[in-house]
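Before any comments, here is the structure.
Excluded from the complex is one protein chain; the other protein chains are retained at their positions.
Every chain is named by a letter (A, B and C) in the order it is written, and numbering of its residues begins at 1.
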């Protein structure tokens, strides 16, 4: 089977997540990168294309040019990956959607709710496929957890504890020329959410993906600990779900020594489970009156979902990311069920609503805010 | 050195925490149990005394008798341990304090704020020593953590995450004749707090003991998941400290599979630390730009505080409890600095104020409530 | 029930294991220390007795005096604990056994095989009870493991991996006046075994206690890494059992950073288990084609053997040690089944034969040596 052809917006020299998208896209052989607008700086864009082995006539100086010319290209791309800072997600995605080219967009959806609504409208108007890379949903044991909750292994869900703790912004790196820190702490590029947008939306998406529940109300307390920082770098958010479940999200970028501490714990009235992204190949399952069981990826007692190699071999972050790219490829080839698990527009809109609600609650003294 | 003489109220046949107090009191040889009112049922009280090898003329049918007669006894007890359900703490403690006999009281202080104030008044009026067994403060690495925070190893404290997760009340055991469950879910015996009183106050005390900070405001969401239960069995509490630090407490008795998951994480602007009661002989210390270090009890790099045996030998729950009894003995023998670390009346009052504030916040929609 | 009366030989000022024996003996209230010959130096002996609150007419200047006078005392001790360096175990034990006083002896049995045979002969001749404190057998989950193997949960045992890794002798502490290091590395006081005697015998005893099997043949490679050291500080020992099982013991005192790494892994043809002394309240159980289960002390699925407090509270080293003292007390009071689990003379003789066989194998180039 020939690979699908992929284009990319962003991800040039000095960028981080673009390189991850490329590795993930390559892993299973479903995709071949053939075109890109790798930077808003044309010189850097073409230099990046050369490094990546892209033909220079498929290297574009802007996403507008790229959308227009690729739409007309006889061997046009099958999808475009948008891996720019947040504020460029909406304009770039809209350009490709309108050109009829499916979009694979990094999270969060956009920088502002206004952009989110505009993008949503475009998706609806054009009917062009849209995918959002909430990559943590690709871990095999997260798929397993979702299946377990769906078939009732945990009973009725009561408590959902999600957290995403990082420490890399404990100091004012944005004032020291660190590019990743600079745009993430800049409201013009990230929108209203700092930690809540960058990592809180991942925690939200993950808990929703696994439980099938989106919070109905929240009460938030956002804080900027680093002097001069304009966006939150720590957030405590208490959640209520329509099902009666309660929960919380703690998102922090100032938890010194935490690297990428995305962790999910779910307790139903019959069993509980615990999973941590830094140790993703194990999941603790605790049923009433039974010893704790540790499921391992592809190990005994699992359904072997979304996994590539046998148990005991650490399948990791890239592989989880690649699962999304593989499913997107299958979806675009017409396997509709493949798309069911890939986050899409709704996941993005939920994230944007979450950011808005956090800001609203925290700024009104922790008042409970509806997420409708 | 001869051991001090200990009396006990409660802790007869069928009780739990009384036996723990006795083992802890014996461990270091500082105490000898010589008297008791082990049950409000006189037959059971005397049977318990016989089992414990207590002379029957020191076995009393009520704490009132015991306080009166011990006060007049030529070889009277040096202190009394009160290990009854919560609602009896205040009357029993007051009786002994007024008799001039020092009191070692199990937590929480009392069942109601009114009782707490009455007890506090008695302590002030009589000047008799009063100790509260927030036993988790006795762990060597908790002492180490406190010393580290005090000398500034973590820098300025920003985020404090405390949790106490249990699963033993995930089902309605109180309806099945389980004595421990029955009084803990009964407002008449426990007061206004369920999980927040039974275990939330431990989390509160632990974070305050280590950081030296008591929360100034809180916003709480309490929930009773088990049908018919009158007190909270799950609580999410967001905290603000006057120093600017933020934090949270999650206390749950319905987290299926959690045994005694008391856990503390503290992040300052220079370092963070993590400690878990179920693995109490290790503590993770993460400093800016350095690999994580794991301190072990009595291991390299520690001050060897409150420890009895060399590193690598698991010193545990009983030993931590015994540290409190040892320090109380030393305090009663006149070593004043020994008393500094033992929780006393203030720790109890803070716990009671915490319970009241949680109830007040949760019942007003998560409004932030002051703890003054 | 009144406590039994305990005497002690050794364990005075500056000693380590004597204090541990005293805490363990006190924990459950079964024992009261009333007499001792705490040092071979009479001044130090009496000073130690005073500190311990022992009446001075029960403080003896030598174990010979003590055995003679206690045997004739109207309120004579019910047992004596011998906690001296290894070379004194035999003479002291023999003196008390001949006086008709039961002996609780620290491990290993003696310093030499000749002493071991003499002691064994005395036990047989006098019929006086003799106990050996291989304390690690007192951990609740070790009791659980023994019961699991006995009832066939693991199937037929195939592989037994035991290790005991310490790092405290990685440097020549014996040349720096460290008393604990000095006698342990001195053949005159420890006998032919260094690491194999001090900790290898613990590993041997533990694997035998749990599996019910004693190795039949071994091949050993002993090494002294620290320059000038006369006894082994690292040992690799391969084992064969008559049942067909194979196994190994690694014992080291030079594994830098290891504190007290006693670890046992056992694999049968139906299941395997793993346990580590530094994390003694959890045990991994892996059955064919099933997820790994983690048993916790007193937790779901366990038999709650030899445990004092509920699951989730770390019961530790002292409590395990105390279990032996409690069982010895019960045995001396006539509960015969209580004695079944307490290591006795045979465990000691097995340890001595093990040391001899290790030395013999290693000195003949790893030749397999029979343990008969």
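The working rule: a residue touches a chain if its C-beta (ideal position, glycine included) is under 8 Å from a C-beta of that chain, and two chains touch if they have at least 3 such contacts.
All values reported here derive from a predicted model rather than from experimental measurement.
Residue-wise, the contact with the chain that is not shown comes from C:238, picked out of C:40, C:238, C:276 or C:346. When the whole complex is considered, the residue among B:147, B:182, B:216 or B:292 that touches the unshown chain is B:292. Note that of A:26, A:44, A:76 or A:284, the residue touching the chain absent from this view is A:26. Touch with the chain omitted from the figure is made, among A:281, A:323 or A:361, by A:281. Within the entire complex, the positions of chain A that touch the omitted partner chain are 1-3, 16, 19-20, 22-23, 26-29, 51-53, 166, 258-261, 277-281, 296, 299, 308-319.
Residue-level contact of chain B with the missing chain is found at 285, 289-296, 299-302. Residues touching the missing chain, restricted to chain C, are 158-159, 161, 167, 170-171, 219, 221, 223, 225, 234, 236, 238, 240, 246-248, 250, 252, 254-258, 265, 267-272, 284-288, 292, 365-368 (touch as defined at the top).
Please note the rule applied: only the chains that are shown with their structure count from here on.
Chain centres computed from CA atoms place A at the largest separation from chain C.
Every chain gets a centre from its CA atoms, and the centre nearest the mean of all protein CA atoms is that of B. One inter-chain figure worth recording: chain A and chain B are separated by 42 Å, centre to centre, where each centre is the mean of the chain's CA atoms. Multi-chain contact residues, meaning those touching two or more other chains, occur in chain B at positions 258.
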